[in-house]
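One chain of protein is taken out of this complex; the other chains stay put.
By letter and in written order, the chains are A, B and C; residue numbering begins at 1 in each of them.
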Amino acid sequence: MSEFGLVALLVGALGLIAIGIAGLVLARNLFRLVLALAVAEAGANLLLVLAGFRQGASAPIIEGGSTLHQVAMVDPIPQAMVLTAIVIGVGVQALALALAVRAREAYGSLDMDQLRARMEADIIAAAGTAPTTSQEAPSGARPLPPPLPSPARIAAEEPSS
Amino acid sequence: MLTRYGSLLFATGFAFLLFSLFIALPMGEPPTLAGQAILNEAANSVGAANIVTSVVLAYRGIDTLGELSILFAAATAVGLVLGGQARAPRPSKEDGAGGFILQTGVDLLFPLLLVVGFYIILHGHLTPGGGFQGGVVLAAALVLPVLARPEESPSPAALAWVEGLAGAAFIATGLAALAYDHAFLTPLLGAGQLGDLFSAGTLPLLYLAVGLKVGAELAKLLLRLAEEGPAA
Amino acid sequence: MIALTVALPLLAAFLLPLLPALARQFLGPLVLLAVAAFGLCLAGNALDAPSVVAIGDFRPPLGIVFYADGVAGLFVFAIAVVTLLLWPCATPNGQPDPQITRKHSLTLLMAAASCALALSGDLFNIYVFYELAAVAGYGLAAGSRTPAAQVATFRFTLLGSLGSLLALIGITLIYFRAGSLNLAHLAELAPSTLHDPLGLAGFLLILLGFGVKSELFLVNSWAPEVYATAESRVSALLAGLISKLALLAVVRLLVLVFPVPEASQLLLVLGMLGILTGELAAYRARDFRRLLAWSSIGQLGAAFVAFAIPGPAGLMAGIAVALHHLMVKPALFLLAERWGGNLAQLAGAARNSPIAAALFVLFALSLIGVPPLPGFWAKYLLLSGLAGEPAGLWWLAGLVVLTTTVVEAVYLFRIIGTLYGHQQGSVMQSRTATTGSGIFALLLVGTALSAPLLAAPLQKMATQLADTDGYVAQVISATITAPQRSGTAP
Partner (left out) sequence: MTALDLVILALVALLITGALAAMLLRNLLGAAVATALVSLGVSVFFVILRAPDVALTEAAVGAGLSGLLLALAARRLGLWRIEVQQSEEERQC
């Protein structure tokens, strides 16, 4: 591989990172945000493997069962790091998707701006700082409702589906 | 609108900055001080033909332990978020069965995937592959039958036992080294003959634990997300 | 023993879902007690000499080392104690929580990850355990299972992952340049390879990445939302504990690998901005939890400023500020669990719950920095450290700290005024929360009384933390043979 190929790979990795970060900043759909994260992570992984690549070296696997046969090999450490990073990435992705599913079920939307507005309203209502809060509801009881979904939440998700 | 262009500008600038930083580095000729030292001695001291496996399980074994814990934390957190105990997916609207061909195909695939999964896991110290890749195949083997027969999903309790015990086995193997006056996670049982199936000491055992844990964990994640939520 | 502080909680977390119900109750606290004992031992031993263990018996630049100096031992102890005090229990409504085992598992994972963050001497290992603490934190933050918490946690997860991504890119940059991940090895290599714009860019990326959890300016927008929606105990863990451990990881990197003025000034400026934004937003907050969140951002800004001061004096001030915050903030969040969110509804609470109100006054006075309390010593060390530096940015930082102390005093006294006011508000009862924060208060008063005794060990810890040569020698001598240097960086 020539120098040109390596630079092209670098551009590819950084391009993925940039597109992913731009998506993270700009997108408002929760699902799209998760996709943006996946794209950026793929770019970062490529960058990391690129950092261990050596021209004309072979994969870090000894063939033929002899340790005497020494050939130049690429750096195994970044590869081990990327293995770790890929698995971490998929774990976080599953968690983010589960949160998105619940947010959609509760608020009936996938739009980050709408969701934040609803969340803001809920926080204010829970803290009782809004003037509408009634006296019979103690302020501290509201932030931690019982874990069962309340009828209001089930009703909220109906119109969307 | 202004913030939108600002963000785009920021992302482009960030990429350009990174490019100018990385292009100054010796592309294709990295210094690799630690990496080269590992390449020089891994075959003799650890005995795995696949040096990446040596790094993942021996030199940086505790990273792998952390990684398993992250996957466990993510699966636990998904359980916490989605709530309750995992339930079997409802039979789909076309009345359950995904058709004769799908069922037969899955019946044939299931043992095949299991064998391939375990093969990949147990040869992880010799060839490319290992616990993570094999674990994904195992997870696929566990989840595929659910597509054909939604009522026959693997029991969540069994998956929990497999993942808990596999994780404990990894740590226990590490702790066993303490009993022999070694540091935590030192590979035991000697390096063996390079390239043999029974070589690299406890590494294949560790990879087996990793594979089972990853397989159970990922199957759990997939099954939880495959549940028919109230909104779907 | 060093590795056990990480391995035992992990083992317990893996096995917890499989155990019978009775054993589940006791395993976690027992393991944490053991970790606390280990932490005390480590801290005690480290005052003579820090100990090093090479995980897997591989010599350091190849394998991963855990390095236990005084600060690490102290933090391991603090992690175990604080986690024990904030151990998840039944919901404040008194109902048993069906998800409690999952929460216990996640809390144990978080404790293990925090211990590893305090001990680890390897850059990528720090990243892995930072991620573990982060993912466990996401799970716990969503654990109150309200829709608002789930939205807040989604943003937290994305921001945290973006931070981890930046940190990973930073680590890639440093590895590409220096060819090693071991902090001691990097400390040796740094003068010739990393003290240039490239290395500093790597440091900036890692700082921003780990800054997400330590509530650094620019990447802290998750904090007010998450702290307002998560369970108070979880907020207390995140604000009190995890932020400090992320900070400690950054400080180790700063001291060992980047002891250059540019890196310190970066920390100083970001810390100053953190203090200003945090305290001013706290002044405007009308919600108790969000007030605590913003004030936490301000406090951590002060810790960043303190750690930016080069030399042992700055490190000592930083440790003092961090430990003080570690005691006060969880206690205040426990009071928030008791009192709920609205500040206006706290009116006259002192009559219903005189003890809790008195505790609040104690913590507030310490936060402001009234003399006999530990908060005073923390601020005193910080200001005297800043005064010892040349004029300019450093003195400006001192001025910022002094000015915001006034702001802090104003908003805290406003709450005290409400608490002891004549109006009547409605207040929740939660006995365990008061007990928990009472224990923190005892710790605080104990620290205040023994302040002269604590100064010497603290000084020793700061000196150890600052001793780069000692760290390198200790880690490299832990090897069986001297590390082989195959070629130098081109």
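FYI, a residue touches a chain if its C-beta (ideal position, glycine included) is under 8 Å from a C-beta of that chain, and two chains touch if they have at least 3 such contacts.
What you are looking at is a predicted structure, and each value in this text was computed from that prediction instead of being measured.
Tell me the shown chains the invisible chain touches, ordered by label.
The chain that is not shown touches these displayed chains: A, B.
From the list B:L122, B:L159, B:A177 or B:L218, pick the residue that touches the absent chain.
Residue touching the absent chain, from the options given: B:L218.
In terms of residues, what is the contact footprint of the unshown chain on chain A?
1-2, 4-5, 8-9, 11-12, 15-16, 19-20, 22-23, 26-29, 31-32, 34-36, 38-39, 42-43, 45-46, 49-50, 52-53, 57-61, 73-74, 79, 82-83, 86-87, 89-90, 93-94, 97-98, 100-101, 104, 109-111, 160-161
Please output the residues of chain B touching the missing chain, sorted low to high.
4, 50, 52-53, 128-130, 132-133, 136-137, 139-140, 143, 218, 221-222, 225-229, 231-232
By definition in this document, only the chains that are shown with their structure count from here on.
Going by average Cα coordinates, which chain is farthest removed from chain B?
Using the mean of the C-alpha atoms as each chain's centre, the farthest one from chain B is C.
Hey, how far is the Cα centre of chain B from the one of chain C, in Å?
Computed value for the inter-centroid distance: 30 Å.
Could you work out how far the Cα centre of chain A sits from that of chain B, in whole Å?
Measuring from centre to centre gives 18 Å for this pair.
Rounded to a whole Å, what is the gap between the Cα centroids of chain A and chain C?
Each chain reduced to its C-alpha mean, chain A and chain C end up 24 Å apart.
Multi-chain contacts in chain A: which residues touch at least two other chains?
17, 21, 47, 51, 77-78, 81, 84, 88, 91-92, 95, 99, 102, 147
For chain B, what residues touch not just one other chain but two or more?
Within chain B, the residues that touch at least two other chains are 18, 22, 25, 29-30, 32, 34-36, 38, 59-60, 63, 66-67, 70, 73-74, 77, 81, 83.
Touching residues of chain C toward chain A in the complex: what are they?
Touch list, chain C to chain A: 91-93, 95, 97-99, 124, 128, 131, 135, 138-139, 142, 144-148, 150-155, 157-158, 161-162, 164-165, 168-169, 171-172, 175-176, 181, 225, 228-229, 231, 286-290, 337-345, 426-428, 430.
If we count contacts the way the header does, which residues on chain A are in touch with chain B in the complex?
Against chain B, the touching part of chain A is residues 1, 3, 6-7, 10-11, 14-15, 17-19, 21-22, 25-26, 47, 50-55, 59-67, 73, 75-81, 83-84, 86-88, 90-92, 94-95, 97-99, 101-102, 104-105, 147, 154, 157, 160-161.
Give every residue of chain C touching chain B within the complex, in rising order.
3-4, 6-7, 10-11, 13-15, 17-18, 53-58, 61-64, 98-99, 102-103, 105-106, 109, 112-113, 116, 124-125, 128-129, 131-132, 135-136, 138-140, 142-143, 145, 150, 169, 173, 176-182, 185, 189, 193, 197-198, 201, 483-490
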